[in-house]
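The complex appears here minus one protein chain, its other protein chains still in place.
Every chain is named by a letter (A, B, C, D and E) in the order it is written, and numbering of its residues begins at 1.
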Amino acid sequence: MRLQTVTWQEVESYLEGSKGVIIPIGSTEQHGPTGFVGTDAICPETIAKGVMEETGAMIAPTLSIGMAQHHMAFTGTITFRPTTLIAVIRDVVESLHRHGFERFFFLNGHGGNIATSDAAFSEIYANFSLGVSGTDRSPPRCTMVNWFDGPDIETLSEELYGEANGAHATAAEVSLTYYAYPEDGARIARNSKLEPEIAPWGPIRDADDYRRRFPDGRIGSDPTLASVADGKRLYDTAVSEVSRRYRDFLAED
Amino acid sequence: MRLQTVTWQEVESYLEGSKGVIIPIGSTEQHGPTGFVGTDAICPETIAKGVMEETGAMIAPTLSIGMAQHHMAFTGTITFRPTTLIAVIRDVVESLHRHGFERFFFLNGHGGNIATSDAAFSEIYANFSLGVSGTDRSPPRCTMVNWFDGPDIETLSEELYGEANGAHATAAEVSLTYYAYPEDGARIARNSKLEPEIAPWGPIRDADDYRRRFPDGRIGSDPTLASVADGKRLYDTAVSEVSRRYRDFLAED
Amino acid sequence: MRLQTVTWQEVESYLEGSKGVIIPIGSTEQHGPTGFVGTDAICPETIAKGVMEETGAMIAPTLSIGMAQHHMAFTGTITFRPTTLIAVIRDVVESLHRHGFERFFFLNGHGGNIATSDAAFSEIYANFSLGVSGTDRSPPRCTMVNWFDGPDIETLSEELYGEANGAHATAAEVSLTYYAYPEDGARIARNSKLEPEIAPWGPIRDADDYRRRFPDGRIGSDPTLASVADGKRLYDTAVSEVSRRYRDFLAED
Amino acid sequence: MRLQTVTWQEVESYLEGSKGVIIPIGSTEQHGPTGFVGTDAICPETIAKGVMEETGAMIAPTLSIGMAQHHMAFTGTITFRPTTLIAVIRDVVESLHRHGFERFFFLNGHGGNIATSDAAFSEIYANFSLGVSGTDRSPPRCTMVNWFDGPDIETLSEELYGEANGAHATAAEVSLTYYAYPEDGARIARNSKLEPEIAPWGPIRDADDYRRRFPDGRIGSDPTLASVADGKRLYDTAVSEVSRRYRDFLAED
Amino acid sequence: MRLQTVTWQEVESYLEGSKGVIIPIGSTEQHGPTGFVGTDAICPETIAKGVMEETGAMIAPTLSIGMAQHHMAFTGTITFRPTTLIAVIRDVVESLHRHGFERFFFLNGHGGNIATSDAAFSEIYANFSLGVSGTDRSPPRCTMVNWFDGPDIETLSEELYGEANGAHATAAEVSLTYYAYPEDGARIARNSKLEPEIAPWGPIRDADDYRRRFPDGRIGSDPTLASVADGKRLYDTAVSEVSRRYRDFLAED
Partner (left out) sequence: MRLQTVTWQEVESYLEGSKGVIIPIGSTEQHGPTGFVGTDAICPETIAKGVMEETGAMIAPTLSIGMAQHHMAFTGTITFRPTTLIAVIRDVVESLHRHGFERFFFLNGHGGNIATSDAAFSEIYANFSLGVSGTDRSPPRCTMVNWFDGPDIETLSEELYGEANGAHATAAEVSLTYYAYPEDGARIARNSKLEPEIAPWGPIRDADDYRRRFPDGRIGSDPTLASVADGKRLYDTAVSEVSRRYRDFLAED
């Protein structure tokens, strides 16, 4: 069930059967010369749709903007300050929590969101832990799952690309977005000879430092290996793996 | 050009020809027994795609969550606190402003966003007006246009529904979403006899007060009049009108 | 009853008969070459005193500073950032709400306050709507009435000045302040030939943009038409109209 | 010159001769059974008018609400949270500082404001001290003077009331407000037998604790000693002393 | 009992006998050419250990960083913005309050902390005073005691140094730190001829202004008079006086 295309009464009915919700969260940021600016939002949004079909989970609207300050030296990137993203996540969780949702499964497409989301969950819990929450409800339970780091998806990414998968603008995520938007993928994939073939690695700091280290935006990847066909395989694997992890989360005591 | 499905280099090229961007902004909130929870995000997102085709404008990802505290007594609604939405808009504008965007056209689908967005624009301007902005760039220029209140769209809505269009869960917005999602529309439209036919009017306060006044969520509307065919007409009119207003905004001295 | 010149026991007695309070809210900002910097605070403060006499309402101290970032390129203007004004309104309402006040009628003199005050009301309601208010009291009920836009006052302003009333440093508000401070009015009214007679119109953005568009501060007005005699008529009309609207607000179900 | 009743051009002229401004700051809070809720705002506002006449200083609008959480168990009290008051003072100072004001003299009527205002000044300075102010202007210089604790006014208060002056709802401040509002003073002064004659002393904590310690709101005072005649003497002394201190502040290297 | 070196069960046992806790709070800031950057943290930490031995009080970890923006023009100084320090104190008090602590005795070593801490206490109380605290517990009770301004310690400081004690980088506090860290003291004390012998006095504003007025960092002091032997006497006196004040605070009704 997609929250966006149901009525409020249908949400009420859903809650009789489940207290879980999946919230896709991504980012709007450069993904190298052959990747979409929206890569990190498109991936979890696409996978979430599959998980919805497999598990019947409620899917909240995608949070398309994340914490991406380090990509700001590349045109088109949008970032939330961490404190803004904390407020965003807090308000989303508090809203759905009031309605009776209890288990919040953030399906994430962007490494840069992990720390801040974890901080956001603690910010939410803290009012309960300090005993000042102002509500009688039990605390919500939040988790974040990155579609790209389960054992199955990592095995497949390794099989498909080995080291060339990389850490940013990875071959795997680019494949997945080409699968989701094949025409746009075809357009930008023409642009396909990159120098060097495999991008460098390094630490992540502020935006200018990032651009100095990673001049075309990629980290450690050769995304010219990406293809729609790979994207389909990655999609199937991710949907199946994330569905399992979602069910585990609901079953958690 | 959709920011989400282009590369950062394509954004750079775009900026050589235009400094404008359209940011669809909506809400995730109840829209009565026959309207989608995502109505207010779906409408501007749908229209923005048409405006993009007509004007070549860059479309940023939809901000799907808005200020909807008054709908919180209906399951499924998500709200940002006003101060959260101010931070969200500030960060989005500051991010794109750094890249050289200068004109920010928020295409809005939700009345509840208007005041807070206006406050957000002033929060952004204030650092410039106080002389403490910390950047050498000229201030961004922001405007918000509600797709539902231009003269053409109001005339058409009046023609189609007269008084029964209403103020929340309007027949016009419901038509537009049925046009965008006809299958989902068909499912919920079955549910079509509402009591009373035309919902009551009244002031908007906190969530419990809202539910007391407007028991099924609608204000002043009979959305059972909605249809896909109307949605198509509304869409065409809105695309044309919003395109004109976007061009006017770019041309503004 | 003016809150400032009664004892706390007198406030307690007042609450036995009414739960309403009027809070004049204005701004400290340029009002063109013939208007007071304090125009927007003086007008609601003056009218509120009349409404108090007519209705017996409790009048809180005037909030003399508002959201006026767009006037900051004119010397003497003071602005709150929108987030500051939200905090100010929240604390005032929460304070009086704790004592048992339930209906908060903000009598406003400044267009620039409208959006932010509306956001502030939603910020206050949001804790109730999200179920985390931390108090057992019912939510407060807030409204903002602009003294200058009721039907009676608009008719009179039109009758007195027609188009020359304008949108900022209006002839009507300047008249009202001359009525309140005739000596100061006489001093500055000497300065009476303005160029052009009727100021231009345009959109409102940051402060430098404002000054570029509206070089002497006025928008659309010819305030040299202002007079003490007009101010008296405007005062009488406003007091009567605002009194009616205040009573309606108290009676609202 | 009262900022509220001059034009922006008059403020510009003022700045050619002085960079100083006086900002009366008070509170809206209980002042015992014979004192006005607005006592702490009325006193500095009244004295500031005298200082203006004596020194030609610019007087900003009175900040009538302060930090008064400890009085919240008495009906009618309004408080800003300290963080709100810090934002208020910051915005006022930043606004006037942009126009060229350099010396900010807060004339204070409320002990509860002292700590928070001092924190606010440091909050303003901190951006300069950390080198991140975002402006080229030199930092503003802020001071707070309590009208009630200069040597002259303390001597007179001691002479008039000795120990019965007290610490809250003092005989001196009540006299000063009766001088400013003799009719209202006459009304409430009838209420004149207090039990005990001189109120108790003690530490200040939260609101309920305050009421437990100081059941009628006074601390250490017998304000039934207050009179209009005393108020006149206190006014003259305060105007003279504050004028001297304002001139000293302007002259400070 | 030092909170840092006991188990949580030992804290539980402690609470059966006392609800009090001592929180040393200092600063990390320049203390002239012969004083430690950590002077203001070392003094209350050192004294607190003695008070713990004398009274059995629980000692929380030292808050070593305070509000020191005015010292920022001297290398090594660290400052919290006042709003940061307010959040720090609020979280510390709320945390221990949840566990059952009721009396919070901040033992302070830095004048610059006084105002902001007082604001912080009011920020904490305000939620209770406004009736929105979200907890059923009674409000915490907070006080701040400066080790350097009790009657006994002032008498001794006067006896030892007279006027040369000064206001910043005082001879007394430097002695106390030499007593705590004699080797480090010996190293820097060599550096002992200061010009002028007794530093100037003046007001405190932003950092650059401070450095202009007080070129080597001291205010009004000749800390070359400091010695380990004096430090020992000051320590004994402070421990005894602070112990008495702590016991008084616990006994306060």
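We take it that a residue touches a chain if its C-beta (ideal position, glycine included) is under 8 Å from a C-beta of that chain, and two chains touch if they have at least 3 such contacts.
Source: prediction; values computed, not measured.
A.B. asks: Considering the entire complex, write down the shown chains that touch the omitted one.
C.D. replies: Taking every chain of the complex into account, the missing one touches A, B, D, E.
A.B. asks: Of the residues listed, A:3, A:22, A:42 or A:72, which one is in contact with the missing chain?
C.D. replies: Answer from the full complex: A:72 touches the omitted chain.
A.B. asks: So which of E:18, E:84, E:135 or E:240 would be touching the chain we can't see?
C.D. replies: E:84
A.B. asks: I'm checking contacts with the chain that's been left out. Which of A:54, A:154, A:209 or A:236 qualifies?
C.D. replies: Residue touching the absent chain, from the options given: A:209.
A.B. asks: Check each of E:22, E:51, E:65 or E:219 against the chain that is not shown and name the one that touches it.
C.D. replies: From the options E:22, E:51, E:65 or E:219, the contact with the absent chain belongs to E:65.
A.B. asks: Could you please point out the chain E residues that touch the chain left off the display?
C.D. replies: Interface with the chain not displayed, on the chain E side: 2-12, 15, 28, 30-38, 41-42, 60-65, 72, 74-81, 83-84, 87-88, 90-92, 95-96, 98-100, 181, 184, 188, 191, 217.
A.B. asks: When the complex is taken as a whole, what residues of chain B touch the one chain not shown?
C.D. replies: Residue positions of chain B that touch the missing chain: 94-95, 98, 127, 132-135, 137.
A.B. asks: Can you name the residues of chain A that touch the chain not displayed here?
C.D. replies: That gives, for chain A, the contact residues 67, 69-70, 72-73, 79, 81-83, 86, 112, 114-116, 118-120, 122-123, 125-126, 128-130, 139, 141-143, 203, 205-209, 252.
We take it that only the chains that are shown with their structure count from here on.
A.B. asks: Sort the other chains by how far their Cα centres are from that of chain D and give me the top one.
C.D. replies: Centroid comparison gives A as the farthest chain from chain D.
A.B. asks: For chain D and chain E, let me know how many angstrom lie between their CA-based centres, rounded off.
C.D. replies: Their C-alpha centroids are separated by 29 Å.
A.B. asks: So what's the Cα centroid distance for chain A and chain B, whole Å?
C.D. replies: Result: the chain centres lie 24 Å from each other.
A.B. asks: Would you please write down the residue numbers of chain A that are in contact with two or more other chains?
C.D. replies: 95, 98, 127, 132-134
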